[in-house]
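For this view, one protein chain was removed and the others were kept in their places.
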Amino acid sequence: MDPLWQDDGATDRGLHEEALVVDIAGFEGPLDLLLHLARNQRVDLSRISVLALAEQYIAFIERARSIRLELAADYLVMAAWLAFLKSRLLIPQQAKDEGPSGEEMASALAFRLKRLEAMRDAASRLVNRNRLGRDVFARGAPEHIPVEKKSAFEASLYDLLSAYASLRQREAVMQVTIEKRQVWSLSDARLLLARLVGDMVEWTALDHFLLRYMTGPKERATAIASSFAASLEMVREGRLEIRQDGAFSPIYLRQGPNPLTAEILAEMEAGRD
Amino acid sequence: MTDPQNDLPGMRPAEENGGAEEMRLDARAEQEAERIAEALVFASAQPVSETYIAARLPRGADVPRIMARLKSLYADRGVHLLQVADHWAFRTAADLSFVVQTDENEVRKLSRAALEVLAIIAYHQPVTRAEIEDIRGVQTSKGTIDVLMEAGWIRFRGRRRTPGRPVTFGTTRDFLDHFGLEELRDLPGLEELKGAGLLSGRIPSNFHIPMPLGDDDLGEDEDPITQLDLEELGLLAPSGGDE
Partner (left out) sequence: MTDPQNDLPGMRPAEENGGAEEMRLDARAEQEAERIAEALVFASAQPVSETYIAARLPRGADVPRIMARLKSLYADRGVHLLQVADHWAFRTAADLSFVVQTDENEVRKLSRAALEVLAIIAYHQPVTRAEIEDIRGVQTSKGTIDVLMEAGWIRFRGRRRTPGRPVTFGTTRDFLDHFGLEELRDLPGLEELKGAGLLSGRIPSNFHIPMPLGDDDLGEDEDPITQLDLEELGLLAPSGGDE
């Protein structure tokens, strides 16, 4: 059978049961890492312990942080979300807090893992089919090319658009580029978070988890300041609502009247880096 | 260009035999039509469309029927006639790959990411980039999309009628041809995936996982906690009666 991945995936991907080597280089993002951890539970994905999974993931991230490994924001946001999920699963829900139940969040996660795994399987079945040029061959000495007489010239929409985009991009790069910020902005985090969680329809106390995973102790003060500003901005846009019951009590967030759609999200992300 | 109808013997329309009934080809003409279709498809390395074939056959030729006949004629041969969407192509029989393969023919190796994106586009099309990223949980690099575009396997399909009108991706006929699929419905496991709700953005209503951690799912290095343990730890009052 043809090796499925060019980089020969699983074997050199850092994680083995015994030695939980902290190396995220081989992983395609947090979901991939989670899926790998879930597979180590050696059970059908619909029977995994989401709680155990969350703990393993968090432990993994903590370890990476302790040896000061640079982790991409995606991994940290996932850690924050899983920590939140864990608290939801362990602490009985309070009546006033109507956020999604731990069970709902867990099954959302399990669904995403299962869906990703299904696509992986589909990809491997696809790539192992009889492929043209490998298993099955076309006429080696074609005598003619059938031309539907639409045009004597060929170009796809993709050719056209990429030609235009790279032309304009060339023109644009002469301008200044903005220096990368030192601190996670909350809007960054919120975007990534929204992508992970989907819509937060109900009041959700997330800041606590976000701050814990998104920042180191040195940056915390600036992170709080900039993230507060960012969240106010989002409230003003109607993307978000904020609630706090008293000084120093948790800050609750939920979707505003003008929520982020997946598409707006994609645009904002595209503009982010 | 000359009208093929006049160049081929036996292809007189049925009217000539009296009657204004629909034209049909007689047996000999049908045989000629078959030869033409065969030659057209055989001559080309790319799949040839039914419209292209039809335009070169005498009027009244039943292209689907002719192609079906040709297909069965070649079913046991070393070369097969395959359908790709509404196109046709001759390809060597898959069971002979070991003899036909040479060292020269190399198939493009796809990166893990590219393969995953390709599968997502194939199974979920039309699909936007945001949706692909939602499924994979990571951003898709421009390079990945480029590789698939350059291979000619994916294309822009259109634009979603939602705010922002995002561009949607889909697969091409070359994709079908490359992976030996007659149509998208032949994608392996498509029906099961659909049935399991795994091709949707939402959690299917029948999707359940046992939550929270079931009592029996203990780690290997873990013993079940007992009533006695709890009492011992002072977490429960010693059970004396019925509460």
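Think of it as A and B in the order they're written, each chain with its own count starting at 1.
In the analysis below, a contact is a pair of C-beta atoms (placed from the backbone, for glycine too) under 8 Å apart; a residue touches a chain by one contact, two chains touch by 3 or more.
Since the model is a prediction, treat every value here as computed from it, not as a measurement.
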Would you indicate which residue among A:59, A:90, A:157 or A:232 is in contact with the undisplayed chain?
A:157
Across the whole complex, the chain not displayed is touched by subunit B residues 1-2, 4, 7, 34-40, 42-43, 56, 76-79, 90, 92-93, 96, 98-101, 128-130, 140-142, 145, 156, 158-159, 164-167
Residues of subunit A in contact with the chain not shown
137-141, 143-145, 147, 149-157, 159-169, 171-173, 175-177, 263, 266-267, 270-273
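We take it that only the chains that are shown with their structure count from here on.
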Quick one: report the Å distance separating subunit A from subunit B, using the average Cα coordinate of each chain.
27
